[in-house]
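Here the complex is missing one protein chain, while the rest keep their positions.
We just call them A and B in the order they show up, numbering each chain from 1.
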Amino acid sequence: MKPAPFDYVRPASLSEVLALLAKHKDDCKILAGGQSLVPAMNFRLARPAVLIDINDIRELDYIRSDDSGLTIGALTRHAAFHRSVVAGPLGAMLSKVASNIAHYPIRQRGTFAGSLAHADPASEWCLVATTLDAAIVAKSTRGERTIAIGDFFNGTFSTDLEADELLTEIRLPALGQGWRTGFYEFSRRAGDFALGMALAALRFEAGIVREARLGVGGVSDRAIRLRKLEARLVGGAASPQMIDTIAHEAWASVSPIGDIHATPEYRRDLVATAVRRALAEAAA
Amino acid sequence: MASKINIDLAVNGTSHAVSIEPRRTLADVLRDDCGLTGTHIGCEHGVCGACTVLVDDKPVRSCLMFGVQAEGKAIRTVEGLANGDTLHPLQQAFWENHGLQCGFCTPGFLMLSAGVLEQNPDMSDDEIRDVLSSNLCRCTGYQNIVKAVQIAARELRARPRV
Partner (left out) sequence: MSYIGRSLRRIEDRPLLLGKGSFAADCNAPGHLHMRVVRSPVAFGRILGVETAEAAALEGVAAIWTADDVAGLPPIDFRQMGLERLAPYRQWVLARHYVRYVGDPVAVVFAVDPYVAEDAADLVFCDIEELAPQLDATAEPVTFMPDIHLGLLSEPAVIRRGYGDLDAAFAAAHKIVALEVKVGRHTGVPLETRGGLAVHDADTDVLTLYGAAKVPHYNRDAISRMLGLAPGRLELSEGHVGGGFGIRGELYPEDVLLCAAALRLRRPVKWIEDRKEHLLAANHSRDQVYRLHAAVDQRGFILGLKAEVFTDQGAYVRTHGTTVTDLSAAMLPGPYVIPAYSVEGHIRLTNKTPAGTYRAPGRYESTFARERLIDRIATELALAPVEVRRVNLIAAEAMPFDRGIETLGTAVVYDSGKYRDLLERVLDRLSYDRLQAELAARRDRGEHVGLGIACFVEKSGLGPQDLVRIKVDGRGTVAIVTGVASVGQGVETVLAQICAETIGIPIERISVIHGQTDRIEIGFGAFASRVTVMAGSAVKIASEALRDRALETAAKLLQTSPDALRLSGGMVEAVGGGASLPLGDVALHLEGAGGLTGEGRFVAGHMTYPYGVHAAQVKVDPSTCAITIERYLIGYDVGRAINPMLIEGQIVGAAAQGIGGALLEEFVYDENGQPLAASFADYLMPTCHEVPAIEVLLREDAPSPLNPLGVKGAGEAGINAVGAALAAAIDAALQRPGAVTQLPITPARLHRILRGPQS
């Protein structure tokens, strides 16, 4: 389990990174946290000819927050979210989600952006980005573009990023007053990839849901936002009966995958449970 | 063979000049190029934690970093934990509480605990247990590892902080 040979470059600036990406395209890989890439390389499942280490690009290591939301730079580690990065429900939710990502030492290295670029369907950040309608900023020598999260994931380990593009930033909309969130994940052991998880965010006004976000992950080839069910939540009080109904409809709406850890039938039931528990937490 | 890169690695306060292929993991560089075999390799895919070392004071899996990435960083391994003949409180607590059997996972647990307790000395017993779930042990059933770290944490807290 030793990686195949590669050329290693550690550029000092973003423009150098983009130039290298433009030059090597599919022959290269970006090394940020490396917590998914390096295992794949050790198993020789990934054999990039060139590895571009972006860990020295300090300009990518930031979290900024303003009224419109949170902007997360490509070098932001999972551990940055251990403590709330922004006051209010968003920071608290990100902190709770982060504690479910793998384990403490992995979170010291792995990055938010790397999780999205890797596009593992069981990734917590992919669920967060999908459910909250994140925007993805990609840069290349050709310029910069913003990708709506709905257009970003193409499937397991597959995204809309071009070979010469670097995911530089993620923008999460703010969750201001009245928002409440709930997150529930089930995995075989603490820290394992989710067999099923759900994220809910509800904005209440006088006890009535005015906006809703609901997503599930770990179920199929990408995280899924359940827009129809969100619409059904709006205007109601997110009562236990309503939550049961939504959970059942979530159950009916997904077509889960099977693997050695979970049958499709079991995953489908987990979706219902995760949705029920995430909504119950948000509505509590 | 791919070409080698010459770098200096600062391990436990000592500089090691090494000439390495970029693909060599930090774990292999520490063991084979620096001769520090206290860091153990148990899975090479980041799950078992036997290779945990501190890089700039943070516990990381040294099998998931390349040696070249550690250039300019302060690396600490189990060999640097004791103060001369005096064991670190974690080492002492592992010894007193039978926190090791075969001892293969021990350096990883020690470095994980040392790094985490330095960053967050006031962790509750439950938080300590949660962090310790990062690493695998196949001998002890964890009971005495968790106990040892909890005891050492109390002792470290009782010390004057610098």
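Heads up, the rule we're going with is that a residue touches a chain if its C-beta (ideal position, glycine included) is under 8 Å from a C-beta of that chain, and two chains touch if they have at least 3 such contacts.
None of these values were measured; they are calculated from a predicted model.
Displayed chains that the missing chain touches over the full complex: A, B (touch as defined at the top).
Per the touch definition above, the residue from B:3, B:19 or B:143 contacting the chain not shown is B:143. Contact with the undisplayed chain is limited, among A:61, A:133 or A:192, to A:192.
Checked against the full complex, the one of A:2, A:25 or A:248 touching the unshown chain is A:2. In the full complex, the hidden chain is touched by subunit A at residues 1-5, 43-44, 186, 188-193, 195, 260-263, 265-266, 269-270, 273, 276.
Not every partner is drawn; the one left out touches subunit B at residues 1, 21, 23-24, 28, 31, 36-45, 47-48, 50, 77-79, 81-82, 87, 91, 94-96, 98, 100-107, 110, 129-130, 132-146.
In this text, only the chains that are shown with their structure count from here on.
With centres taken as mean Cα positions, subunit B sits 29 Å from subunit A.
On the subunit B side of its complex with subunit A, the touching residues are 1-2, 5, 21-23, 25, 28, 44-46, 49, 52, 58-61, 63-66, 68-69, 112, 116, 130-131, 133-134. Interface residues of subunit A, counted against subunit B in their complex, comprise 1-8, 10, 31, 34-35, 38-39, 41-43, 51, 53, 55, 79, 99, 103-106, 108-109, 189-191.
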